[in-house]
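All protein chains of the complex are present and in place, except for one that has been dropped.
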Amino acid sequence: MTTQIISDIDEAEKGTSLWKDAWLRLRKNRLAVIGLVTLVFFIVIALITPWIAPYSYQAQNLDLGATPPSAAHWLGTDIFGRDMLTQIMYGGRISLAVGFVATAVALVIGITWGAIAGYAGGRVDAVMMRLVDILYALPFMIFIVLLMVVFGRNMLLLFLAIGAVEWLTMARIMRSQVQSLRQQEFVEAAVSLGLSPATIIRRHIVPNALGPIIVYTTLTIPSVMLLEAFLSFLGLGIQPPQTSWGLLISYGAETMEEFPWLLIFPGLALTLTLFSLNFLGDGLRDALDVRGSRD
Amino acid sequence: MWRFLTSRVLQSIPVILAVITVTFFLVRVAPGGPFSSEKAVMPEVKAALEAQYRLDLPLFQQYLAYLGDLAQGDLGPSFKYPGRDVNELIAAGLPVTAELGFYALLVAVIIGGLAGVLASLKPNTAQDYVPMTAAMIGICMPSFLLGPLLVLVFGIYLDWLPVSGWGDIPGDKLLPAITLGSAYAAYIARLSRAGMLEVMSQDYIRTARAKGLPEWQVVVKHALRGGLIPVVAFLGPAFAGLLAGSFVVETIFQIPGLGRFYVQAAFNRDYTMILGTTVFLSTLIVVFNLLSDILAAWMNPRLRAQFGDH
Partner (left out) sequence: MALLEVNDLAVSFVTRNGVNKAVDGISFSVESGKITAIIGESGSGKSVACYSMLGLIPMPPGRIDGGTAVFEGRDLLQLSESELRKVRGRDVAMIFQDPMTCLNPFMTVGKQLMEPLIYHHKVSQAEARERALELLDEVGIREPESTIDNFPHQFSGGMRQRVMIAMALINEPKLLIADEPTTALDVTIQAQILHLIANLQTKRDIGVIFISHDLAVVADIADEIVVMQQGRIVEAGDREGIFSNASHPYTQKLLAAIPSDSKTPMAETPEPLIQVRNLCTWFSQGGKQPVVKAVNDVSFDIRRGEVLGLVGESGSGKSTIGRSLLRLVPVTSGEVSFDGTDVTALHGNALKDMRRRMQMIFQDPFASLNPRMTVFDTLAEPLLLHGIENRKTVTAGVLKLMDDVGLARAFVRKYPHEFSGGQRQRIAIGRALATRPEFIVADEPVSALDVTIQAQILDLMQELGREYGLTMLFVSHDLAVVRHLADRILVLYKGELVEEGTGEQLFEHPQEEYTRSLLSAIPGRALLA
């Protein structure tokens, strides 16, 4: 009997889970795969920059000044004779870090808030989401500028401020997910089996809400990176001696007439990263069959 | 409908009040701000200044007095430029920014909407891929990068268009409007494509086709309205984005608009100016959000009826 059962289970054809299904679909989407590879490449570079950067971050060569790309400086040098490739690599660390950390902040706050509101329902939900509505109506872009002006250009504050804007949408998505899942018959079935609410959330709700969250997270990172670059461009974001792609673009724009490569290369780095993330996000949306999120 | 209108207008009052309050207190508690007396000034000058800016009053009374000024439409004086006030600066900058924003919105809605609708009619063909790839580039090419690049190509290398100014030389409004509008054109293209695709798969579109209507009538009469509701709802947030974008674009093209004033005020730490402008811009954004929400609701008869019942 027992041996029979074991062989039955082993011979049973393995099903294709929705995750595996989505992965197979994603793999067929060439743009998304290119996006994923590019993104991983940029992240790896950012992680190991201190060991592989061709020059030291502080190294200047005022005598050299700005030079176009050459064998010694693949992407040229800036007006202080600093190696552009090194600058872009270090700038990428900051830009990516802001993108990922601020998104993580938004993710944690938004998911917790949305899940509680969605699962509690009733009055708790009404109050919590009313607050989100009010915050939504606030002109945050202007507020962030104000915050940066008032409290000085502080990286931690930048993370928090950007995260604080983006969590709102995350909360809305999570809440609508939880709410619609709660009404699904399979969750009712889980309740009627006698599972505890914690188990229901863990086994039945979270795995099914993950798709839209993943997609939206992927699409939030580029918008956060844009916001950072925007602030840095205005001089309200990352401050020297640190640098970011937005700051490099800002410097490049000042001298683009004589030294266009100082604008073009950091611009390219930022645009490529945003492309990868957006293509990956679109691909994930199609692969996970998520509808109605943002655009 | 009237009740819906009033309720929505009433709902935005606490938002505006919150904006004013938060901004006011943020500016007051700013470390190293103009209201902390770190500079060594003569006591009588300081007293005069404090009286002028009402700093001698308790904080809460300052707040109330500020609210009173606002109620009369007075946004307060400039801290850095004695004698000038926020109202004057806004009066000078607003028409320029409004014109720029209007052109940019025009670019965004017309080009974006057209591209999105056309793409949605032939999904997964060249008619879809070309505008959507362009839209993707538009989204990934922020204004602060696109602006300088456009200047570089059309202003410097080709020397076709002026690279700065506003209304001085013919054609100098073109590049700023495109720079500011392109990202929103891209968003609107994606939104309207998604919206139209959704609507075109609805059963009532099949009904319209079964009536024998030609395809253009199916699209124009039956699909467009539902498909473009998301775009209309996006106009509010887009307006807020355009205002923020004008900070950058006006700086790049040296346009004497509100955006540039704001950035300058930020750099000069002209706190009263920042306070006044923030309150003004925020109110504007809240109002526009309200308008686009109302318009989107108005376009949907079911919502219109629902709100009418209350």
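The chains carry the letters A and B, assigned in the order they are written, with residues numbered from 1 in each.
Here, contacts are C-beta pairs under 8 Å (C-beta built on N, C-alpha and C of every residue); 3 or more make two chains touch, one makes a residue touch a chain.
Please read these numbers as outputs of a predicted model, since none were measured by experiment.
Trainee: Looking at B:Arg8, B:Arg28 or B:Arg209, which residue reaches the missing chain?
Mentor: Answer from the full complex: B:Arg209 touches the omitted chain.
Trainee: Residue-wise, where is chain A in contact with the chain that is not depicted?
Mentor: These residues touch the chain not displayed: 1-2, 5-6, 8-9, 11-19, 21, 184-186, 188-195, 203-204, 207-208.
Trainee: Using the touch rule from the top, list residues of chain B that touch the missing partner.
Mentor: 202-204, 206-214, 217, 221-222, 225-226, 299-302, 305
By definition in this document, only the chains that are shown with their structure count from here on.
Trainee: Between chain A and chain B, what is the gap in Å from one C-alpha centre to the other?
Mentor: 24
Trainee: Over in the complex, which chain B residues touch chain A? Could you list them?
Mentor: Contact set of chain B toward chain A: 12, 14-15, 18-19, 22-23, 26-27, 29-33, 136, 139-142, 144-145, 147-149, 151-152, 156, 187, 190-191, 194, 240-241, 243-244, 247-248, 251-252, 262-263, 266-267, 269, 274, 278, 281-282, 285-286, 289.
Trainee: Quick one: in the complex, what on chain A touches chain B?
Mentor: These residues of chain A touch chain B: 134, 137-139, 141-143, 145-152, 222, 226, 229-230, 233-236, 246, 249-250, 252-253, 256-257, 260, 263-264, 267, 270-271, 274-275, 278-279, 295.
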